[in-house]
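A single protein chain has been omitted from the complex, and every remaining protein chain is retained in its original position.
As written, the chain order gives the labels A, B and C, with residue 1 at the start of each chain.
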Amino acid sequence: MRRRRVCVVVTARPSYARIRSALRAIAAHDGLELQLLVAASALLSRYGDTLDVMRADGFEPAARVYMVVEGETPLTSAKTTGLGMVELATQFDNLQPDVVVTIADRYETLATAAAASYMNLPVAHVQGGEVTGSIDEKVRHAVTKLSNLHFVSTELSRERVIRMGEEPDTVHVTGCPSIDLAADVARAGAEGFDPFARYGGVGPAFDRAGGYLVVLQHPVTTEHEEARAQVEETLAAVHASGLPAFWFWPNVDAGSDGTSKGIRIFRERHPECRIHFYRNMAPDDFVRLALGSRCVVGNSSFGIRESALLGLPVVNIGSRQQGRERAANVADVAHDRAAIGAAIARQAAVGRYPGDPLYGRGDAGERIAALLATAPLQVEKRLAY
Amino acid sequence: MRRRRVCVVVTARPSYARIRSALRAIAAHDGLELQLLVAASALLSRYGDTLDVMRADGFEPAARVYMVVEGETPLTSAKTTGLGMVELATQFDNLQPDVVVTIADRYETLATAAAASYMNLPVAHVQGGEVTGSIDEKVRHAVTKLSNLHFVSTELSRERVIRMGEEPDTVHVTGCPSIDLAADVARAGAEGFDPFARYGGVGPAFDRAGGYLVVLQHPVTTEHEEARAQVEETLAAVHASGLPAFWFWPNVDAGSDGTSKGIRIFRERHPECRIHFYRNMAPDDFVRLALGSRCVVGNSSFGIRESALLGLPVVNIGSRQQGRERAANVADVAHDRAAIGAAIARQAAVGRYPGDPLYGRGDAGERIAALLATAPLQVEKRLAY
Amino acid sequence: MRRRRVCVVVTARPSYARIRSALRAIAAHDGLELQLLVAASALLSRYGDTLDVMRADGFEPAARVYMVVEGETPLTSAKTTGLGMVELATQFDNLQPDVVVTIADRYETLATAAAASYMNLPVAHVQGGEVTGSIDEKVRHAVTKLSNLHFVSTELSRERVIRMGEEPDTVHVTGCPSIDLAADVARAGAEGFDPFARYGGVGPAFDRAGGYLVVLQHPVTTEHEEARAQVEETLAAVHASGLPAFWFWPNVDAGSDGTSKGIRIFRERHPECRIHFYRNMAPDDFVRLALGSRCVVGNSSFGIRESALLGLPVVNIGSRQQGRERAANVADVAHDRAAIGAAIARQAAVGRYPGDPLYGRGDAGERIAALLATAPLQVEKRLAY
Partner (left out) sequence: MRRRRVCVVVTARPSYARIRSALRAIAAHDGLELQLLVAASALLSRYGDTLDVMRADGFEPAARVYMVVEGETPLTSAKTTGLGMVELATQFDNLQPDVVVTIADRYETLATAAAASYMNLPVAHVQGGEVTGSIDEKVRHAVTKLSNLHFVSTELSRERVIRMGEEPDTVHVTGCPSIDLAADVARAGAEGFDPFARYGGVGPAFDRAGGYLVVLQHPVTTEHEEARAQVEETLAAVHASGLPAFWFWPNVDAGSDGTSKGIRIFRERHPECRIHFYRNMAPDDFVRLALGSRCVVGNSSFGIRESALLGLPVVNIGSRQQGRERAANVADVAHDRAAIGAAIARQAAVGRYPGDPLYGRGDAGERIAALLATAPLQVEKRLAY
């Protein structure tokens, strides 16, 4: 029997981290042929040369699509989505996949799902049914309605996807594949990892023995004009915490110019600050870095998802992760330097929380590959009520 | 107080018929400013010069967007959607509307809703919550998830939209604005309307006194390769019915080349056939034509929606209207010339059914305009469960 | 040594006829690998399913690009060119050709040349240096300035390309490859070819023994609003000539809707007219048809180029071929039914003119392939003065 061709569209650094274990499992599966389509900011060096990371991991793209319309405004997000649809359609026509996999809630996720749907290709969606409250949530649920197979992270997400009218047989709780990597790294331990030796980055080196913070803060699409003011609160709080920090540049998105500008100006004004900046890091090294930290700060999904199973103390800032299920390890605060500072102090004193399998146990990639190999593939669907 | 700017995107002949009464009511409303954006097949002469019809009705577009990538395959549908997103985004940036109105379930409907969503514009969707079972249904529900205001046709549709997780306060049963026109025309009566005198068309004239059929058959996206075979069954049945017929060319969509080819070849082979072909007709004249007919044949939504209130006998063919609520006036048959012929014979003998307000009472346009003027407009939303 | 990869972009029915012998010679050449990219109207059934013809000739495309934005106005021509550039760039990135071949003066020709130029790929242009006076001429010379190798049809064209500043070493008089096919067919003879039996077409059959006309009339881009009036003059003259005719539908271009409409309405008004209409014909059969005719009428380049070597009497109408070199077989007339009618009468009485090798002797394809295999390929160039 012919192997099923599975086209996975990876469009950003965090999406790759999220799907890597599934890519591995698909590539290794006898019944599947992986067609890796790398697009959008995953091809751009200012967002971390994700393609290089992927190649170092042994993945070679079947096609590449440059599709980011520069500007990082809501207008250019819309145009990027449109240009992506035009080009992804041509690629799907060339690749003739049996099923297209799309990830989470980015605008390219919608471009992927819509292009595939119009071409009568079955769509499998990873991470449906989660609630976040921004434009991302609109997109996530729209993608659910365009999709035929749903690989969700939690039981609650499954319930939501079914309530939206999807057939229960098509909705599978696989856990989130981003957890798989974290689980692997945690099992192996992070001893001997030296981020300064391994990665360049910008800013001073410091002694990690006294503890450190890891910070990721992305702009929120619907608050993109406040991106700079928001990052300035976090910068002030981290600077005042007395702990040194590793800080990561934001994703490409409406507002990321503001976030970047805030960081640049802070650096110029505070050359004494013990913050070391990275554009990117191999996903497993990032987990190693986080495992060695006292606390993860910002608004990244890592704080909500991977950190649950790892038991890491987290200070989650602002609205970006609003509405997501969370375990006991997360402290939520507003964009306020005093509140952020107090939460960092409390969480940095905790040590570790017990691990919680809320978002998966570390076998999501394997489960997704197995389902892609065996689940019925069909395009037609109908509201289940 | 500044009037709310309402941008309505009209992309096809049937969409215009569907929204015209709402356009009138928006243009006439003191609190609203209509921004009419005409795009896609509504600009193309081979789909009936819809823009000319709109201008004759007194509507002038604020912008025009050519966006149809020629080919009428699933691939070009996807590309058209993408190109539409790129261009509509630029237009929304110029027009700066307060709310964007998108209609039904076409691919341009999704392009409109997605472009507006990414630009943080509130989206109002007309005709959500209906069930049809093809790619159109995927799109319709995806648009629901991108939209902030829902103007649905039936109580059952409202219930479905709410079950998909929309806030009940944002879901309004307005009835379908396409019914408004039909109700107006039915009230006024169709006496004196002569389709031959008023419209050119192609094919022989005939005596309408003995009764006639009206036929509309569109290709089904997911069955686009069978479009020609399907139309041939209908042609054979209509030809054999003994009744003359008025026949309308199909919408632009995957498969319409096949439908057109089937019609062209039939015409060449049966020059004696009493079928008169039209590309298009003013919507009110179409209602007049249908009111004078013995039976409406094909798979158009007119047979399901307007015909309910009008009580017209309908022979509905194939899967295109599957899953839609219908009144007692509809007889469903497969793409089979014998079955179609038998159903035509039965329905042509009925006369008229009692009118059923299933899809509205004729005041949907007014209700939509009133809601657009007063409903809270917001972009943010969250699954209601 | 690795074979040179030659990417030939074919975008229209007449371009294919023009380049076929070169495609054959490239495919057969030991030092070359043919990458055939089929795009634009060559993929569309309403312009004759050129791809099917190509496949029947043994050519399989390396990639297909749907890129025609529907509308056939100057606006959509510009948008088609732009969309083509976007998509062709992605294809060149996939195919990694050593040289890109672009043909004549269509808008897709410019899209091809510009995309390749920006990607630092050498461009070879077929049919540079000819003078026609419309937008086509602007484009043709702009393509010359973007190109690195020039395969021109005539000595005068070579002189013009050099005067425009191109290095003489890069400008080669190969003759026009469209002549190759005509020369082959003329050698073999057209006996036994029955256009009615071989091709469907629309309109009455007639006796060819008394002689017949062959008509091709395309809209002129800069006169696109007059397309319908212009074709009506020709229709009237042909109808009045007393000779039956074979008539071909126009290319996709601004104005072709007008031309088509003119033809459709004439057909309806004159059902008695002895004109048989074709959408398309295999290029060799077209030559056979022309060889059997009394006169070729219209504004096609066939009348100027192939007809020179074949010695066919030609009535060339209007400005479309203005400025092109022509042999003694061509009579030029304006868009005036009387003038057209008189010229048809004179030319139909001639029989045959002596053949003139003005546009080539029938070996252009072989010469082009040989040059592509051996000519230095470079991107950089500089005005030769």
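Quick note on the criterion: a contact is a pair of C-beta atoms (placed from the backbone, for glycine too) under 8 Å apart; a residue touches a chain by one contact, two chains touch by 3 or more.
All of these numbers come straight from a predicted model, not from anything done at the bench.
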Candidate in contact with the missing chain, chosen from C:165, C:189, C:210 or C:242: C:165
Touching the absent chain when the full complex is considered, from C:6, C:68, C:99 or C:114: C:114
Hidden partner chain, touching residue among C:95, C:142, C:240 or C:373: C:142
Contact residue for the chain not shown (choose from A:66, A:193 or A:206): A:66
Residue ranges of chain C at the interface with the undisplayed chain: 74-75, 77-79, 81-90, 92-93, 107, 110-111, 114-115, 117-120, 131, 133-135, 137-139, 141-146, 160, 163-165, 221-222, 323, 379-383, 385
Contact footprint on chain A, counting only the chain that is left out: 43-46, 66-71, 73, 75-76, 79, 83, 202, 257, 268
Residues of chain B (touch criterion as defined above) contacting the omitted chain: 63-66, 83, 86-87, 90, 93-94
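Assume only the chains that are shown with their structure count from here on.
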Rotation angle superposing chain A onto its copy chain B by C-alpha atoms, nearest 5 degrees: 180
Dominant chain pairing [most C-beta pairs in contact]: A-B
Interface composition of copies chain B and chain C: same or different, split at half: same
Between chain B and chain C, centroid-to-centroid distance (C-alpha), Å: 41
Residues of chain B touching at least two other chains: 75, 79, 83
